[in-house]
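Every protein chain but one is kept in place in this view of the complex.
Right, subunit A next:
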């Protein structure tokens, strides 16, 4: 099944390009550590999902690029073409001239309806090129105007036009100390709207990735390109072909569907966090060896203690004792309760790995058994030059604190009525804001009471 990617705004397009690059280079790589047959099967599967074969020898990404100003899209198209290994279709982009001015209301209420037909036309064309459509993957940031506002509108349109398809939104959360002053307003408006139309939100926070670049990847002068490449690596580790059934029966044919089934058992809980280990600079890879028990132990503690990377994990945090009837408020502080977890393992000796520690019922909320809440996908084909790599996609309290912080700051600004005139002039009124705040407070409350 194929996935159609919709890249929205500057962030969406910049990340989208890195994702396709990473998928393509991993697929072509010789680091697979598996049989030739297995490797070919992997490559075919990856190609079917993300690329389409046109008359040109170079695979064409199944993507629609949308932005309200032209500079980023031209750059993105050019960079892809220069790689020589893949490219974007020359007919799959839509751009305007003026940009959205970091104004969610402008993106949602003005650009959205005005350009709906043209954009959905492009999406329809991409969808028709797929033999079987597996769903949509949208990439956007929530701080600006286009990715956030127009992105929320487009997601709604996708839901209306394709009611039975899966929609996964990849949302980038901005740095806490501002990239955009009205980012908290834009974030609140985006998240609340996406919650109504999307199947799940997969989140990356700029602050977190920045720290990974600084501490794990040892990059001195971190650029947005570096940040985007780490994000692309993490997404690749989830989206590249995997075996989901007992193994040996071929690669999963319904990646988004499998993801939703594994991770979103209840519609109130849709926020997914992503962790990936190990992460290190490429030139250190040759000198490092890893053991699966070590990786699994670290990954589990990262889950429990809500650590964002494999350094600085708090090993003191422990799950509560099973058997004692503890109301959720008595759970030890800092302990991260999960609804559902998905662990994806790639590389050497995957099939022997023991994941029992993830099936401990105390990790999960009381209304789900570990059999339902935990899933594991294992693939012997190594990913992106890592001999062994493990990814964790988690529907848990990972994002509770950041979400609460964003809503808090937005609320403070809202109470002083600052900047509201910028939104009301495009049709978003105070009542609309209040609805969005209510939606998110509900989400926060639900996750807090796990």
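Criterion: a residue touches a chain if its C-beta (ideal position, glycine included) is under 8 Å from a C-beta of that chain, and two chains touch if they have at least 3 such contacts; residues count from 1.
Going forward, contacts and distances are computed from a predicted model.
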Hidden subunit of the complex - UniProt protein name among "DNA repair protein RAD51 homolog 3", "Tubulin epsilon chain", "Exosome complex component RRP46" or "Auxin-induced protein": "Tubulin epsilon chain"
Chain not shown: contacting residue from A:37, A:82 or A:97: A:97
Residue, one of A:113, A:178, A:250 or A:427, that touches the chain absent here: A:178
Sole residue of A:41, A:75 or A:197 that reaches the chain not shown, by the stated touch rule: A:75
Touch residues of subunit A, complete complex, unshown partner: 10, 14, 69-72, 75, 97-103, 145, 175-182, 210, 213-214, 219-225, 227, 407-409, 411-419, 421-422, 437-438, 441-442, 444-445, 449
